[in-house]
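Sharing a structure, written as structure tokens. Questions coming.
All protein chains of the complex are present and in place, except for one that has been dropped.
Let's look at subunit A:
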Amino acid sequence: MSPGGRIGPATLAAYLEHLERADRAGAVALARGLLAEGCSVADVLVDLVAVAQREIGRRWLTGSWSVAQEHAATHVSELVVDALGTAVGAPRRGHVVVACVEGEWHALAARIVSEVVRAAGWRVTFLGASVPARHLVSYLHQTGPDAVLLSCVQPNRLVRAARMVEASRAAGVPVLAGGPGFGPEGRWATAIGAAAWGASARDAVRLLSGPLPAGTHTGPPPPPADDAYVAVLHRRRELVRLALAAVDVPEEAAEDVASGIAHLVDALIATARVDDDRLLLDFLGWQEEALTARGGRRLLDDVLAALERALAEHPRVAARLRNARAAVATG
């Protein structure tokens, strides 16, 4: 809640109603009105738009909203972020680059961070959703910013995030990580070489204004704790193929299942990278809901078993898979 309590449950409900009706003008007017009443850009974006976005995600997950409704509502919030961005003055601090990890298309949270950081006086370049590591590197060498803010929502994208962190460090730019993809309280952020992790846009401003926590934040990243990581990473496509061949799915569901398996293999690789089984278990807990409709636990167990067989020569990785199977079996 913002100081003065202007953004309370009633305001949130009104805003969500605008989103539900995809009412752009109404949503923008509500946000502008809050600014006029004395709320800061950060207050409106963090306490209203970001909170509403979590609610949208919940409604989509529980099936009360369709994908189209979710997209339309998100789009309205993006327009609100746009409208508020123009209210920010000239930059008086350094330059930061905000990017979503490659493959991540949910850019609203990163855009909110961009605007809140901009409102705090920084020059901000938002590179957009799903930024290829190559583009990021070329941009960093061209502009030499003070920091990269990297957003990652899903932990199975952590391997790609690690590649982007590595690229930024190699270009001499420290990375601040943000988003639930870096684990509970961001516990996996430093394992892949990020300087620090923030849970919200306000954290990002706080981290940028103080010196970064001790440690070296550029140069080669910390090595993976599990040396099977590289081997598994190289066999990624082969593993997806093997696991897909081991399950029996109707043709029309094959594509969905294949992409689910690819995500699972990515999560496994990320687990080896950060050496924490919690990543795989959390991912499966979340995946299970999505997979229940298409064969559920049985299918998941078949996939895990196939991967375990294929990776028998890497005892630590195989053990992670055995663990995961046990967790899935007991629910």
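Quick note on the criterion: contacts are C-beta pairs under 8 Å (C-beta built on N, C-alpha and C of every residue); 3 or more make two chains touch, one makes a residue touch a chain; residues count from 1.
Definition applied: contacts and distances are computed from a predicted model.
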> The complex has one chain missing from view, so what does its UniProt entry call it, picking from "TIGR02186 family protein", "Proteasome accessory factor PafA2", "HAD-IIIC family phosphatase" or "Stage II sporulation protein E (SpoIIE)"?
Replying inline: "Stage II sporulation protein E (SpoIIE)"
> Which is it among A:12, A:230, A:244 or A:318 that touches the chain not included here?
Replying inline: A:244
>> Using the touch definition from the top, which of A:61, A:199 or A:254 touches the missing chain?
In response: A:254
> For subunit A, which residues lie in contact with the unshown chain of the complex?
Replying inline: 22, 67-68, 71-72, 74-75, 78, 103, 105, 129-130, 134-135, 137-138, 140-144, 169-173, 211, 218-219, 237, 240-241, 244, 254-255, 258-259, 262
